[in-house]
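Worksheet for the structure shown next.
Note that one protein chain is taken out, while the other chains of the complex remain in position.
Chain nomenclature is as follows: A, B and C, assigned in order of appearance, with residue numbering initiated at 1 for each chain independently.
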Amino acid sequence: MSEAVQPRRPNETGVMDPFPHMHPLLKKNYGDWKWHDRLRPGVLHHVAHGGDEVWTVRAGTQRQMDVHTIRLLCDIADEYAERHVRFTSRSNIEFMVSSEAQVAPLIEKLEAEGFPVGGTGNSVSMISHTQGWLHCDIPGTDGSGAAKALMDQLYYEFTHEEMPNRVRITTSCCQINCGGQGDIAINVQYAKPPKINHDLIANVCERPAVIARCPVAAIRPAMVNGKPSLEVDEKKCICCGACYPPCPPMQINGPDSTKLAIWVGGKHSNARSKPTFHKLVMAGLPNNPPRWPEVAEVVKTILYAYKENARDWERMGEWIERIGWPRFFELTDLPFTKHHLDDWHGARASLNASAHIHF
Amino acid sequence: MSEAVQPRRPNETGVMDPFPHMHPLLKKNYGDWKWHDRLRPGVLHHVAHGGDEVWTVRAGTQRQMDVHTIRLLCDIADEYAERHVRFTSRSNIEFMVSSEAQVAPLIEKLEAEGFPVGGTGNSVSMISHTQGWLHCDIPGTDGSGAAKALMDQLYYEFTHEEMPNRVRITTSCCQINCGGQGDIAINVQYAKPPKINHDLIANVCERPAVIARCPVAAIRPAMVNGKPSLEVDEKKCICCGACYPPCPPMQINGPDSTKLAIWVGGKHSNARSKPTFHKLVMAGLPNNPPRWPEVAEVVKTILYAYKENARDWERMGEWIERIGWPRFFELTDLPFTKHHLDDWHGARASLNASAHIHF
Amino acid sequence: MAKKQHKTDLLDQLEDGPWPSFVTGLKRLATDEGKPYAGMMTDLLGQLEHSYETRTGYWKGGTVSVYGYGGGIIPRFSEVADKFPESKEFHTLRVQPPAGMHYSTDLLRQMCDIWERHGSGLIALHGQSGDIMFQGATTENVQKAFDELNEVGFDLGGAGPALRTSMSCVGHARCEQSCYDEVRAHRTIINNFLDEMHRPALPYKFKFKFSGCPNDCVNAIHRSDFAVIGTWRDDMQVDQEEVKNYVAKVGRKYMIDHVIANCPTRSLSLNDDDTMDVDNKNCVRCMHCINVMTKALSPGKDRGVTILIGGKRSLKIGDLMGTVIVPFMRLETDEDFEKLTEFAETVIDFFAENALEHERVGETIDRIGLSNFLEAVGVEVDPNMVNHPRTSSYLRTDDWDEEAQKWFRRKAEKRAAKQAASQAAE
Partner (left out) sequence: MAKKQHKTDLLDQLEDGPWPSFVTGLKRLATDEGKPYAGMMTDLLGQLEHSYETRTGYWKGGTVSVYGYGGGIIPRFSEVADKFPESKEFHTLRVQPPAGMHYSTDLLRQMCDIWERHGSGLIALHGQSGDIMFQGATTENVQKAFDELNEVGFDLGGAGPALRTSMSCVGHARCEQSCYDEVRAHRTIINNFLDEMHRPALPYKFKFKFSGCPNDCVNAIHRSDFAVIGTWRDDMQVDQEEVKNYVAKVGRKYMIDHVIANCPTRSLSLNDDDTMDVDNKNCVRCMHCINVMTKALSPGKDRGVTILIGGKRSLKIGDLMGTVIVPFMRLETDEDFEKLTEFAETVIDFFAENALEHERVGETIDRIGLSNFLEAVGVEVDPNMVNHPRTSSYLRTDDWDEEAQKWFRRKAEKRAAKQAASQAAE
């Protein structure tokens, strides 16, 4: 009987070999490319030392795709491109073709089917986002929804290359920040220490583990109405949320207390300046689904201040470095408060110990 | 009887008014100078908006001067200059004259009397030094002697302007560092934790005060052969010497254990880059009076590497920033060791978190 | 007939607007006549709408895995299954894509077919760590889905305290800046540590990321514990004619303000004849000028990688970037790749043995100090690891001379090796 069959052992194949799935021209010229340029937003043109040329058309997707959408993209690739695609590190899809002639019809088809072509060069590319309410167990907000709401508003900037340099936006649906650093980052910011659901603690939490997770030792064991529980020293607590994943009763999220914060100037590339962390510019924004209009407003204000004032090749953070933070807060009309002063380890390095002043 | 006379009360006059003692042209054009240039090393030429001109001749002194030397300088000022001088923040003397014609004879006289003329512009100015054995109660070495020994070797660089930018050298005769930051700083570096002279503690030390002075809480009260004393946890001790001034029995200096360290890249000005702290490049150098030859060697090596390789206007630290630390240690043939890695608060900011590499 | 759909007034608003809507996709699945996942997706939409209304998440974790593996699945059980029973189990399979995320349409179609049979029909391309996320399987179907995917050649990725799925940039496949074979490095390393990925036994997660040059298109320095960044040691390649063409095109003033003045080490100098001097000794390989003048400039020919260790995100001690641990390592021959693997092994062993529970390697380095870490992994200290030497005088130096000797000995050895090599060459 089928009960008797012994379960299948996995083939530990590891990372799949991409060459069988790679566009022939990319495989042929692997490691042998000479230079590239861009014909128009969303289109890259790479030339190999041997003379081969390949055109890449990049289009935005919703990342979280139903099989129908994926099949539609395959149909397009089969008919208008060359049966090979790739996805970028920001979940855009790329179609490679071996003649310039194929570019226009491909773009037309993609746009007809509702896939924006762009995300290259000095554009605002797809927002790298995370799970949130759709799938995570500790979210303060949603991921895909926030990304969709924002990209609707940034559609023009995705499909055009009118920014001083590329703009990378990220969102993170809790303070753990799976979304990473960004030129602009939209992250959940817990506004207050966790409220403890004492009834649950006893059953679900490994208390010593939770206590160990707190970076500032703000959690202590305590007896609450006769049961062993925990208590949080609110004076010490820095609202980091580290205690929440291992201990759901550490309720740090609240429908109203969970806010959104905006950070700017994160940079991964080593171009010109060294990589940088993003910096807090705005917090206390309401967590307002399905379209988070207050967040979108601030993001656009920052984005357009950058677009109008930065110089070619300056990334968001580099631009602000040059014009100075006073000017940034002036141009964006955002508030500068004591909360902007860093007070974590090494904060002294963030103080201005010079007579370099921006007037 | 004189015994009866009541002691004189001080006139709390405070900071003396300089105007009665200021060169007439400086007083006349106070706050009204237009531009300046330098005729030659040691000579500044300032022009006022009204057209007045003043020539300043700068000469080096030993700082610690006997009254005869001071009177000699006064004689020179009376005869060859205009009865007014000033001292710089690096204890050089400046003679102001109202005609260019007076410059040459003044210089000739100064040099004849053994006062080097220079210290301006891109020269190595006088070493700012401290008390040491001559007068301090906690010195690891001498101040004036070290400065004299070094300036003898740097005489040419004081009297010529052949450096990429000004070079400021400082010495400090204990780790407290009264000498301040420098393009090159020569500081006492205690090599090991203090040895406690237990017999003295009981009488001279206020033990709680000493314990409080230690930045890493390495000092504990202890009973040593029946008497209340202190003990130092050598694992914790960072050899900072803070316990020594309040408690001389905390013997941190030893004729052989006290070493000298060389630091580079300190900068006070805000020109181009923000002010910086100097960085450790060499330690473990013997404290070798009266001429500290091993120290002089290293200082000269660094100085000439800078002279040959830096660009105009680059200060020592800015030059090294550009060429990179690997190149600096290569050019100077100094060792780079684990001791060069910072481990004090905020040390992480000193780590290279980028792909910016100097090959 | 199709199951009744929940009201989704809030989510419906996310169907408007020009950007592709995941909600529309979800609805398509929810209303897929007779498909096994239709009911599950109907309730999933219901729960999601409920989250939007209440601004609260309703998933909790658990343990689900496939036979033979400990990790790779993110289990999700609904806390509101009473209201939305069919999506009470909604687990994600993290699956590693082909290195560089290249797909033939055949491969994509196979993925869809399998996921239609055993899953929700919802696939994320890709997760922030680089996995294909097959989102939404019942506990029962997880094994079935995996078995079929595995047959096609896919393997699970990482989750939990384990080696995680890695990413490598497009690099060699379609980028002229690429300084090493990213696909080979990516596959060599990860496939060498599959046990650490499939059977979580590390103190905490460990991530590798591979970027072909300092532009770091996969965010390796910030977002991985072990970042491998392509670079070069010799002079960059310059085509002065193309430089002149560029200057002619943009003008001198633009050239000065946007290229020359943008070099972080002032290594560029525009000559009066519109050619450009490059001070290669002081170029730090930031890529800027090369990025701007793709035709005129390219990386040098003596290529390899820089390795940075300790990058991570915000938990516990705050964001960390990787620190340079290996300034340069060649990566061409088989021996080179073996060296890389051995070094990765050393680091992972160190991590396994020395990190506290739930501590990232960057946090460990922070806790024990860089020099102890270097000693533990057998790497000699190098000035490229720091922005600058210490500014603090708090230091015990009675072993200064021994430490200095180590440096001089290494220098002597290097010199000797060089000479030997050059003599051999003669």
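Here is the rule we go by: contacts are C-beta pairs under 8 Å (C-beta built on N, C-alpha and C of every residue); 3 or more make two chains touch, one makes a residue touch a chain.
Quick caveat, the model's predicted, so the values are computed rather than measured.
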For the chain not depicted, the shown chains it touches: A, B, C
Contact residue for the chain not shown (choose from B:74, B:101, B:202 or B:223): B:74
Identified contact with the non-displayed chain, of B:54, B:97, B:196 or B:299: B:54
Selected residue (touches chain absent from view) among B:142, B:161, B:183 or B:321: B:142
Selected residue (touches chain absent from view) among A:13, A:257 or A:301: A:257
Residues belonging to subunit A that touch the chain removed from view: 175, 177, 187, 189, 191-193, 215, 237-240, 257, 259, 261, 265, 277-281, 283-284, 311, 320-329, 335-344, 347-359
Residues in subunit C touching the chain absent from view: 252-253, 256-257, 260-263, 266, 269-272, 314, 318-319, 391-394
Contact set of subunit B toward the excluded chain (per top definition): 7-23, 26-27, 30-31, 33-37, 46, 54, 56, 60-71, 73-74, 77-78, 83-89, 91, 93, 96, 114-116, 128, 130, 132-142, 144-145, 148-149, 151-153, 155, 175-181, 209, 212-213, 215, 240, 242, 248, 253, 255-256, 258, 266, 268-275, 277, 287, 289-291, 311-313, 344-345
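The criterion applied here is as follows: only the chains that are shown with their structure count from here on.
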Of all other chains, the one whose Cα centre sits farthest from subunit A: B
Gap in Å, rounded to a whole number, between the CA centres of subunit C and subunit B: 48
Chain centre separation in whole Å, for subunit B relative to subunit A (CA means): 50
Where subunit A and subunit C are represented by their mean Cα positions, the distance between them in whole Å: 14
Per-residue multi-chain contacts in subunit A, two or more chains: 270, 274-275, 345
Shared interface positions of subunit C, touching two or more other chains: 214, 216, 221, 229, 264, 285-286, 321
